[in-house]
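Notes follow once the structure below has been shown.
So, chain A:
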Amino acid sequence: MIEFRSVTKQFPDGTRAVDSLSLVIPSRKTTVLVGSSGSGKTTILRMINRMVDPTSGVVEIDGDDIAGKEPVKLRRGIGYVMQNSGLLPHRKVIDNIATVLYLTGVARGRARGRALELMDTVGLDRAFADRYPSQLSGGQQQRVGVARGLAVDPNILLMDEPFGAVDPIVRSELQQELLRLQRELGKTVVFVTHDIDEAFLLGDQIAILKTGGEIAQLGTPTEILSNPADDFVSSFVGTDRGARALHLAPGRFGNLVIDGTGRPAGILVNESPTEGPSWPGQTRGPSTDGR
Partner candidate 1 sequence: MSWLLANLDMVLSLTLDHIWLSVVPIVLGFLLAVPIGAIANRYHLVRGTLVTASGILYAVPSLALFVLLPSIIGTQILDPLNVIIALTLYAVALMVRTTADALADVEPDVIQSAKAMGYSTWGRLVRVELPLSGPVLLAGMRVVAVSTVSLVSVGALIGVNSLGYLFIDGFQRNFPLEILVGIIGTVVIALVFDGLLVLMGRFLLPWSRITRTNGRLIVVQDDPVVINP
Partner candidate 2 sequence: MLRNTKSRILGGAVAVIAAVAMVGCSSSNPTAPPSSGSVAPASGTVVVGSAQFPENEIIAQIYAQALTANGITVETKLSIGQRDVYLAALQDGSINLIPEYSGNLLQFYDPKTTATSSDEVVAALGDALPSGFEVLDPAKAEDKDSYNVTQKFSTENNVTSLADLAGLGIPLKVGGNPELGERPYGIPGLKDIYGVKDVTLVPISDSGGPLTVNALVDGTVDLADIYSTTPAITQNKFVTLADPKNMILAQNVVPLISSAAATDEVKAVLNKISANLTTAELLAMNELNQGDKKESPETIAKDWLEQKKLF
Partner candidate 3 sequence: MNNWLDALAWLVDPENLTGPGGVPARTVEHLGYTLLTLVIAAAIALPIGYLIGHTGRGRGLAVAVSGGFRALPTLGLVTVLALLMGLGILAPLTALVILAIPPLLAGAYAGVGAVERSTIDSARAVGMTEWQVFAQVELPLSLPLAISGLRSATLQVIATWTVAAILPVGGLGRFMLDGLPVRNYAEVLGGAIVVILLALVIDAVLAGTQRIVIPRGVKALRLASKRMHA
């Protein structure tokens, strides 16, 4: 469990990125911090591994104040995945994955063996092991980034807009992959995004942030959709425009689901989509969230 208690971060130029934030991030669940730029979401994330130190307040991991921990040691025990992967361009894929293992003194042979296993875990062909990051596609690079984040089998995985720079098809693939991994591994994931759909898809708990690192609403996707705390939340998730309002309309293979703008979002069926008729339409959004 990660706990923020009245945490404030003020940068030297005077901007207050986070203002007396209190937040509990439960273990083995995915917590998504969502907000537009300037909402302090990345700052909050980076205070967990002391990339940023709070101006005041306390951040605890499992009851221990991390201010007393050596940053370098702390970071080596926490997985970190960022946008554009942040891989070291001059090291091969396998060595990138093994970076933290090397840092913690794991022997080269063993570290590389572990890296190869991790490539399997994140669904990367082992043939990529000897390539350099620039020789991979954006999606593959993100998989390497995730593998690196998992290398020391950390309890906590911090993900800073990890799928922000890949195209929608690859993003959707990676999101599914993350859901699968999380089912298998059960890490405490803290995930930052500005994409509310991504938040609803991945988050067990969602914190919607306003400018200045203030939490507008904290809750499960269902809670947020069913009961937006204020106009800001309504506007952010789109309920105020009726964007999330779906209604049914009759169609040849069953009822069409129509979204707030009048576009068909899919067909409502009772069976799972793969067994259904030849229209594998799938509605997105929490109403069909099958988890």
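Definition applied: a residue touches a chain if its C-beta (ideal position, glycine included) is under 8 Å from a C-beta of that chain, and two chains touch if they have at least 3 such contacts; residues count from 1.
In picking the candidates, the idea was that all candidates are chains of the complex that A comes from, given by their letters.
Please read all numbers here as calculations on a predicted model, not as lab measurements.
As listed, 1, 2 or 3 are all part of this complex, and the one touching chain A is 3.
Residue ranges of chain A in contact with candidate 3, taken from their complex: 46, 49, 51, 72-77, 80, 82-92, 99-100, 103-104, 132-135, 148, 158.
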